[in-house]
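For this view, one protein chain was removed and the others were kept in their places.
Think of it as A, B and C in the order they're written, each chain with its own count starting at 1.
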Amino acid sequence: MTTLGFIGLGNMGGPMAANLLKAGHTVKVFDLVPAALDNLAGLGAITCGSALDATVNVDVLISMLPASVHVETLYLGERGILPHIKGSTLVIDCSTIAPSSAQKVSAAAHERGITMLDAPVSGGVGGAVGGTLTFIVGGTSEGLARAQTLLEVMGENIFHAGAAGAGQVAKICNNMLLSVLMAGTAEALQLGVDNGLDPAVLSEIMRKSSGGNWALEVYNPYPGVMPGVPASKEYEGGFLVDLMIKDLGLAMEAALEKGAATPMGSLARNLYVNHGKAGFGRKDFSSIQAVFNKKPAE
Amino acid sequence: MTTLGFIGLGNMGGPMAANLLKAGHTVKVFDLVPAALDNLAGLGAITCGSALDATVNVDVLISMLPASVHVETLYLGERGILPHIKGSTLVIDCSTIAPSSAQKVSAAAHERGITMLDAPVSGGVGGAVGGTLTFIVGGTSEGLARAQTLLEVMGENIFHAGAAGAGQVAKICNNMLLSVLMAGTAEALQLGVDNGLDPAVLSEIMRKSSGGNWALEVYNPYPGVMPGVPASKEYEGGFLVDLMIKDLGLAMEAALEKGAATPMGSLARNLYVNHGKAGFGRKDFSSIQAVFNKKPAE
Amino acid sequence: MTTLGFIGLGNMGGPMAANLLKAGHTVKVFDLVPAALDNLAGLGAITCGSALDATVNVDVLISMLPASVHVETLYLGERGILPHIKGSTLVIDCSTIAPSSAQKVSAAAHERGITMLDAPVSGGVGGAVGGTLTFIVGGTSEGLARAQTLLEVMGENIFHAGAAGAGQVAKICNNMLLSVLMAGTAEALQLGVDNGLDPAVLSEIMRKSSGGNWALEVYNPYPGVMPGVPASKEYEGGFLVDLMIKDLGLAMEAALEKGAATPMGSLARNLYVNHGKAGFGRKDFSSIQAVFNKKPAE
Partner (left out) sequence: MTTLGFIGLGNMGGPMAANLLKAGHTVKVFDLVPAALDNLAGLGAITCGSALDATVNVDVLISMLPASVHVETLYLGERGILPHIKGSTLVIDCSTIAPSSAQKVSAAAHERGITMLDAPVSGGVGGAVGGTLTFIVGGTSEGLARAQTLLEVMGENIFHAGAAGAGQVAKICNNMLLSVLMAGTAEALQLGVDNGLDPAVLSEIMRKSSGGNWALEVYNPYPGVMPGVPASKEYEGGFLVDLMIKDLGLAMEAALEKGAATPMGSLARNLYVNHGKAGFGRKDFSSIQAVFNKKPAE
């Protein structure tokens, strides 16, 4: 069994830490929100009064924070914890942040002899609770080997994307492509419906043909076609439009930094931003379907 | 065994007719190109001197022509064959044309008591030769039941999309979505590569994640990632950019007719048209990758 | 003074015919809507019981109809009037329709020895009432010379775009560009406002700089910046979103026919269609600003 520190106990971090506890590990937790700490304490976690406390005498330190600025502040800020982490501690940041941020923190860790992985996840709150997350990992193979067993407690699929920051790059590439698939699938379904097709029939034909993609397979955006998915629950739950906009922002930044062209992803971001402005920010991202199937005012 | 007429013996129609001959059917063929006729004659077909001749005493008539104008002219033109077709003949048009054209011809057939199906195919020349095409059929269930055995000679998957014209609608929706998947996959792969990822590693991660789609599964556009696909053969063969542009044109027409919005498909069409203008019209459509991975002139 | 026939007395045609009457011409009018006829009768027009009647013994025939299908039916339909028009009559169609439709009707007129012009207008209802329309004319110089005086009664600017159909082409190119200017101006203004600028100050800077365009000059889309324009009247009046969508549809058709790429115009069309679906179809087209300045739901 391992002694871990876990910083960031939100919708994702909370259940991830809970799964580590259930697997028998010792987990020292910290979050700025007292209720989050209390919740984990009830599951057997050791609560800490500061992020720094959660780094003391642990073999592995995991962080799960909202954005680049939080991760950079935690590790590298004026009161950053990096100088206080022992060289033998494996650090795993599971936040989804800019690749350049991940590389910056990882390089600083490396300078101090600390092995650090960027390991953003996909699978949402359901995956965090069920321990079925996908981890997309950047860092050394040795680092990943040390992390493997712990990641398997929290997730089902673990991919090694490459060196430091590569986990972030792969995740934002995937999510940019996902936004394109979803918007493209939504407009194709509506084009078929507008031309008289049954959306379920068209979905099935495209799913088995060259239009086949993840959305048609397990996350159909058209209401009523697939039971259980957000589209059949008024787009509640799932992966929020606001979070897709965040990830698309990271993809755009990565494209700007490298001078890359991403016409489809850029358009998808703009469609999603406008969709959010129209009031759908807290709905599932498959609600982009609503952009296409609204009818003109009579 | 059935006696068929088959009009249009090009790259697709030729091997389709050949497969019907191999299966033991009697096939009366016509094409404006003598060499195409000779080729089928060598395989046992009965060659005809006109399209009209190919309609005489056949149980089923199949046509496979380039575009709406050819189909409308064949059936409804000044010398159109529709008035000469017996009411008991099943007519199957396998061309990819505008849904409105398909509906117009089908309605004219229906008025004369003739059952007509629109049955555009996907699978390309390879599928036509190997008898592994996908047929997407519009028309009545009764009509499709009559056609089923013959279509199975030429193809593996047969979908019933709905009433007359629905086969065309479903095909153009699928191909529009395909163009979006392909362009989106290409730019996501290049964004990853520009940020230091191995395209094969990124492809595998996205294939198994929510970015999964047909292109990553069987038709990866990045050179060298997947053996045997056009991307690994300098984009030779496959589904030509010019044909994708044609199908996207049909999708745009269908969107204009119904006042539908197709932002992703519209952008994909424009990317493909510019790609064609840059000299890639006769390359496989996965060559859209080249738009993204060209490097700036030094 | 000239004796004219005038077919189509809607929001545009009505005031255009009225201006011809005011100038002292004899005008025989027809419309399917009795109230429209009554209105013109009150101004001194001779009302006709059919379109055909309006063509008898006139020197010039003007039509102003909603779309291609109406123009083709009027002139070339089963009961079309073209065969009944005298060769000496100058025919001027002021409808905004597909260039291919304009060319088809014009060619049929030419075959019968009739000179025909396509002369779509811009300037809206205000321009029609005030006699300040812009006419963009396709056809021969001789034809235009014959029309000049009459067009000057109804409009201020008369452009000769080229041969038959060229008036339509020029108008749809202009209006496609206009949609791009307007959407681009709206998003640039909002980007400035989101970054703390005063929209009036930014408008003035861009108007005098390389971002200068018609919208900034006379039709600013940001509420409150320019007095009297639709943006300062809750986007009432002006040029309706639905009409812009119609014109963009004609532009897209013209692009599809010629295999042209119009990425900016295509995107503008999709933005406008979605804007229409969100309930803005009957608002002025500068209301596209609202797409950008809505704020996310809290």
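We adopt the following convention: contacts are C-beta pairs under 8 Å (C-beta built on N, C-alpha and C of every residue); 3 or more make two chains touch, one makes a residue touch a chain.
Computed from a prediction, not measured in an experiment: that's the story for all the values here.
> Check the whole complex and report which displayed chains the hidden chain contacts.
The omitted chain makes contact with A, B, C across the full complex.
> Decide which residue listed in C:38, C:142 or C:217 touches the omitted chain of the complex.
C:217
> In the complete assembly, which of C:40, C:62 or C:183 touches the absent chain?
Considering all chains, including the one not shown, the answer is C:183.
> Go through chain A and note every residue touching the omitted chain.
245, 249, 252-253, 256, 259-263, 266-267, 269-271, 273-274, 276-277
> Could you list which residues of chain B touch the chain missing from the display?
These residues of chain B touch the chain that is not shown: 242, 267, 274, 276-282, 291-292, 294-297.
> With the missing chain put back, which residues of chain C would touch it? List them for me.
99, 122, 134, 136, 157, 159-163, 165-166, 169-170, 172-178, 180-181, 183-185, 187-192, 194-198, 201-202, 204-206, 208-214, 217, 219, 251, 254-255, 257-265, 267-268, 271, 291-292, 296
We take it that only the chains that are shown with their structure count from here on.
> Need the graph distance between chain B and chain C over the touch network, please.
The fewest touching-chain steps linking chain B to chain C number 1.
> Approximately how many whole Å separate the CA-defined centres of chain A and chain C?
50
> By the touch rule stated above, which residues of chain B touch at least two different other chains?
Residue numbers touching two or more other chains: 259-263, 267, 271.
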